[in-house]
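Of the protein chains in this complex, one is absent; all others appear in place.
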Amino acid sequence: MCRWAAYLGPELFLETIVSAPCHSLVAQSHCALEAKTATNGDGFGIAWYGARPEPGLYRDILPAWSDPNLQSLCRQISSRLFLAHVRAATGGGTSRTNCHPFASGRWSFMHNGQIGAWGKLRRRLESLLPDALYDQRQGTTDSEFLFLLMLAEGLDQDPFGAAARAVGRVTEVAESAGLSPDLKLTACFSDGETLWALRHASDGLAPTLYTAQTPSGGRCLVSEPFDRSQSGWQAVPPESFVAIRPDGMTLRPFVPASFRLARIA
Amino acid sequence: MCRWAAYLGPELFLETIVSAPCHSLVAQSHCALEAKTATNGDGFGIAWYGARPEPGLYRDILPAWSDPNLQSLCRQISSRLFLAHVRAATGGGTSRTNCHPFASGRWSFMHNGQIGAWGKLRRRLESLLPDALYDQRQGTTDSEFLFLLMLAEGLDQDPFGAAARAVGRVTEVAESAGLSPDLKLTACFSDGETLWALRHASDGLAPTLYTAQTPSGGRCLVSEPFDRSQSGWQAVPPESFVAIRPDGMTLRPFVPASFRLARIA
Amino acid sequence: MCRWAAYLGPELFLETIVSAPCHSLVAQSHCALEAKTATNGDGFGIAWYGARPEPGLYRDILPAWSDPNLQSLCRQISSRLFLAHVRAATGGGTSRTNCHPFASGRWSFMHNGQIGAWGKLRRRLESLLPDALYDQRQGTTDSEFLFLLMLAEGLDQDPFGAAARAVGRVTEVAESAGLSPDLKLTACFSDGETLWALRHASDGLAPTLYTAQTPSGGRCLVSEPFDRSQSGWQAVPPESFVAIRPDGMTLRPFVPASFRLARIA
Partner (left out) sequence: MCRWAAYLGPELFLETIVSAPCHSLVAQSHCALEAKTATNGDGFGIAWYGARPEPGLYRDILPAWSDPNLQSLCRQISSRLFLAHVRAATGGGTSRTNCHPFASGRWSFMHNGQIGAWGKLRRRLESLLPDALYDQRQGTTDSEFLFLLMLAEGLDQDPFGAAARAVGRVTEVAESAGLSPDLKLTACFSDGETLWALRHASDGLAPTLYTAQTPSGGRCLVSEPFDRSQSGWQAVPPESFVAIRPDGMTLRPFVPASFRLARIA
């Protein structure tokens, strides 16, 4: 399990969300309150959008709480759209290429959750990727795979559909392997213009997700509130799909695509 | 605060104490039970004696729980005398040179505790070191300083006396700076033949220290027991000085040297 | 390209070959003389055999010349059989999982060379691996793949045949992809008892390989001699397969397996 935070709105120093608040994401790397594990010390990362269509990316394997580079970058860099993540490894060793966010072209992606029985399913799942995306794989995590699978399913054209189909594919592969699907997916991704998030679990117990307006006039999405005194935190319900744009937030129910029914019909 | 473990006895794979038991030192890096902080994720180190008079040294800044090198080294290396440490930084950044154990010639040293108001006292204290030892300083911690100070006070000739005088010096400097002495010192050190440990605090609240005989016929010293089911753990009382040699353990009360009284007399 | 060194014989401190000589492997990380690149600063690793059947493994991403842990480990650890490697990345980022040697069970493997057009062939080649070995893949290099492929081809039963078949498979896949085979393979591997090495290139220009008896009464295999003053260095000819055991060295011509001919017949 992991913790993450994201922001879209008027340009803001990253520290406003990532490192300055009393229960900031960096503080959550040490003592998260709503995660299965309080410690999220297996690396971290930030992706932020600026003048280019592609995000900048800074990831390292130290605990977020002890990295002076992260402190300095979050103080110095301001952005209208950024993603930040602290990791508690569930599978895949501690390496930079296994740290979130992942980036591909203008897309960035980060995740809190896991594909159950990843070790047993990895090869079958990776075979779903087209060559061009398979070649982009740098690490060994289920999370990076999910990002590439969503790209393969058309993230560029239809984010909701791509997420729904990706979840459906994972479910299908697990079932075809004789396993009960076991997917937890509280993920966040962006193309540099819109911020999307998804809260889903095959057992209904998806990791937490909250949203709030910020004093800057923007909106953030977080695994857990970074400031208990700030009012206005809203829990995103399970099985939801969120889209945040400069003009507001929309929220709709998330329904995975069902490939079995499709085939039966 | 930190956690540590040490061993003297018939040659043993390091993993027997460091990484294999259910509540091993590596497990304590993630969830210590008797420390002020459960997480000791700011680096780690091992020092072990083999065929040479000097110890081997392996230290790194990752959390002990996520370092595959540490796992492999502890499985492969066996030793008749070793020290191992997981760090929770109280002062001094996360760097290899701030990780314990420290080594100098045939000596090794590690520590759980701190010198209160280190920032205010650092310069005065460092000025106590003779040139040759000042030049050996690689990091910025109070712990490395205490090791060098004990060497300066004659660790080679008289370990008990050197520890007593080092504590006395720190006390003297704090008082001369108008501060209440605030020293916590549960330390362990060796010259490759004997294993010494000290449990002291100026307020009487020294970090915990336990000892037990091992099934291998040796003896270990630990911040907290690594195996709850193993009987025979013995708490080392506060204000004690322990010496372990192949032929047994001795324990005597620890009394810091008092330089003020000396001067009055 | 990379540099490596290996030893089999009476127990020896690793530093005797890895770090102490004037042109040791560590010195070669900074200024190799017979490699395409003088600098081999993209990480390093050692694998050594002791009391267990499996090797110990220490790998890190710093240049070998600046790692104090490596210096200390090589001074402290002695072994009858070890492999050591310094890396100049040709493909695959700088990460611990991309550092040599690689280990699996009692086997260890390291490599100097590359599979040409690895990016284009990676997916086809990885599909050759059986599930159990595919699951062991931790990094993204062609070198780790070659090790797993040799294991898949029966390294345990027939090292020469496994190497010959692995080279044949890579050649076959390159040709089936419409590419000229371009494989350089000066590799070294061990099961903890015997040390094997291979010097092969599809264009006849394989990286250099030397061997010599050591004053300790053992034998070493190296990319380039570590001591110009030591007489007795013998260049291993291209297209050779070497086996070193406590009772001596054998050398035979290496001929890749030809699957096309096999199919024609």
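Note that the chains are named A, B and C in the order they appear, and that numbering of residues resets to 1 at the start of each chain.
Rule of thumb we're sticking to: a contact is a pair of C-beta atoms (placed from the backbone, for glycine too) under 8 Å apart; a residue touches a chain by one contact, two chains touch by 3 or more.
Just so you know, these numbers come straight off a predicted model, no measurement behind them.
> Out of all the chains shown, which come into contact with the hidden one?
Within the full complex, the chain left out of view touches A, B, C.
> For the chain not shown, which residue from C:Leu8, C:Ala35, C:Leu57 or C:Ala89 touches it across the whole complex?
The single option touching the absent chain is C:Ala89.
> Given that one chain is not shown, which residue among A:Glu34, A:Asp60 or A:Asp182 touches it?
A:Asp60
> Of the residues in subunit A, which ones touch the absent chain?
Spelled out for subunit A, the touching residues are 48, 50-52, 54-60, 68-69, 72-73, 75-78, 96.
> Suppose we count only contacts with the excluded chain; which residues of subunit B make the list?
Contact residues on subunit B toward the absent chain are 93, 95-97, 119, 122-123, 131, 134-135, 137-138, 140.
> Please identify, in ascending order, the residues of subunit C that touch the omitted chain?
Against the missing chain, subunit C presents residues 30, 38-39, 41-42, 61-63, 66-68, 89, 93-94.
Please note the rule applied: only the chains that are shown with their structure count from here on.
> For the homomeric pair subunit A and subunit B, should the interface be classed as same or different, according to whether the shared residue numbers exceed half of all numbers used?
Looking at both copies, the contact residues mostly coincide.
> Counting only residues that touch at least two other chains, what does the list for subunit C look like?
Correct list: 96.
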